[in-house]
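Complex shown without one protein chain; remaining protein chains in place.
Let's look at chain A:
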C-alpha cells in the first residue's frame, strides 16, 4: 500500500516536472490556435455621451467595464476589440455607415495596450451594427476554436442596411459556430427588439444594462463562458429521402431545415447495438405560437421503427425530441449492419414577413451504444412483495405440512395393521 502511494507520488512529481518544463514555452506563445475567441464590439456613436449610467456617461461606464474585463480575461481565451462609429462625425450616411474598425486584434491580450486603446475612445459617429458584425466575424477568422461576439450598444442600427438581424442569422448559418451576445445600454423598445433579434438569431443572450456593475459583470461572465469547452458540432446536409440521405456516425451534427422541409440521414447500426438520436430544432427568428418536432427512425424496407415527437406553444429557443432503437441479432452469428434512416421534420410556421432562408438550425446528436435491450426479467429479479405473497407461501407450506403429516400417519397406521 505504502509502496504504491510512494510510486504514485513519484509519478505525480515526474509529471509535474515534465508539465513545468513544457508549460513556459507554450505560455510565451499565448493561447493555442484552437482556443476560444471573443470579440467585444463597442458602440462609440455620439449617443454614448448620454449620462445615465450611475451618474456617468455610457461611454465611461463602458470603458470602466472594459478595463475590468481586460484584467480578468482567462488565460485560454483570445480577445479582440472592435468599435463602431468611433471615427467619422460627419453627416454623410454612406461614410458613417462604414465606420467600424478593429481596435485590438484577436489574440493574447496585452493588458496595458488594450486598456490604452480603449481609453482613447470618444463618442463620435453613427451606429452601423450590421456592418460591424460582419467585420467582427472576419476578425475572428484566425485559427480554430469557438467564436463569440459580445455587442455593447446604446441604440438601434442607424444605417438600416444591412439589417443587423439578417446579418447575424447569415453569419450563424455559415456554420462557424458563432454566438452573438448583446448588451443594451438604453432600454428603448426598438433597441431592445433589435438586440434581442440578433441574440436569438445566433443562440446568444440579450441583457439590458442599468448599472456599470451589471455591465462589467455580464461581459466578464460572457467572456468566461467562451472558455467552457464544448463539443463542436460537424456540419452535414440531410437528403430529401432515405435513399439520398448522407451517412452520419456518432457525434453531434448541425444542419439547416426550412419551414415544412423534411431532412433524412442514414446511420449504420450493427446487431447488438442501440441507436440513440436526439434532435433539436431552434427557433432563431419570429415564429407562430404553436410548433412541433417529429423524428422518425425508418428501416431498410421503409417501415417505421420508432419515433420521437414533441409539441409546444409560446416562447421557446428549441424544440427537441429523441429516440432509441436497439437492433437485435436475427440469428446467432448475425453481424450484418443495418441502415437506419432518420427523418427530421418540424411544424414551425412563420408570419409572411419573416425571411425563410437560411433554414432553421437543426442539431442532431447521434450515439451508437452496445445495448442488448433484452431483459430476461422485468419483475425485480423475480422477487415478490406484499401480503398476498406471504399468504400464498404460508398457506402452501401449511397445506404441504398437513398433507405430509396425514400421509405419515396413514402409513404408520397401515404398518401397524400389518
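Rule of thumb we're sticking to: a contact is a pair of C-beta atoms (placed from the backbone, for glycine too) under 8 Å apart; a residue touches a chain by one contact, two chains touch by 3 or more; residues count from 1.
The rule we apply is simple: contacts and distances are computed from a predicted model.
*Asks:* UniProt name of the unshown chain, from "Secreted protein", "Multisubunit sodium/proton antiporter, MrpD subunit", "Sugar ABC transporter permease" or "Basic membrane protein A"?
*Replies:* From the choices "Secreted protein", "Multisubunit sodium/proton antiporter, MrpD subunit", "Sugar ABC transporter permease" or "Basic membrane protein A", the unshown chain carries the UniProt name "Secreted protein".
*Asks:* Please pick, from A:120, A:315 or A:336, the residue that touches the omitted chain in the full complex.
*Replies:* A:315
*Asks:* One chain is left out of this view; which of A:94, A:379 or A:414 touches it in the full complex?
*Replies:* A:379
*Asks:* Name every residue on chain A in touch with the hidden partner chain.
*Replies:* Against the missing chain, chain A presents residues 184, 187, 189, 192-193, 195-196, 203-208, 210, 214, 217-218, 221, 224-225, 228, 230-231, 233, 252, 273-274, 276-280, 306, 308, 310, 314-315, 317-318, 320-326, 363, 365, 367, 369-373, 375-386, 389-390, 392-406, 408-409.
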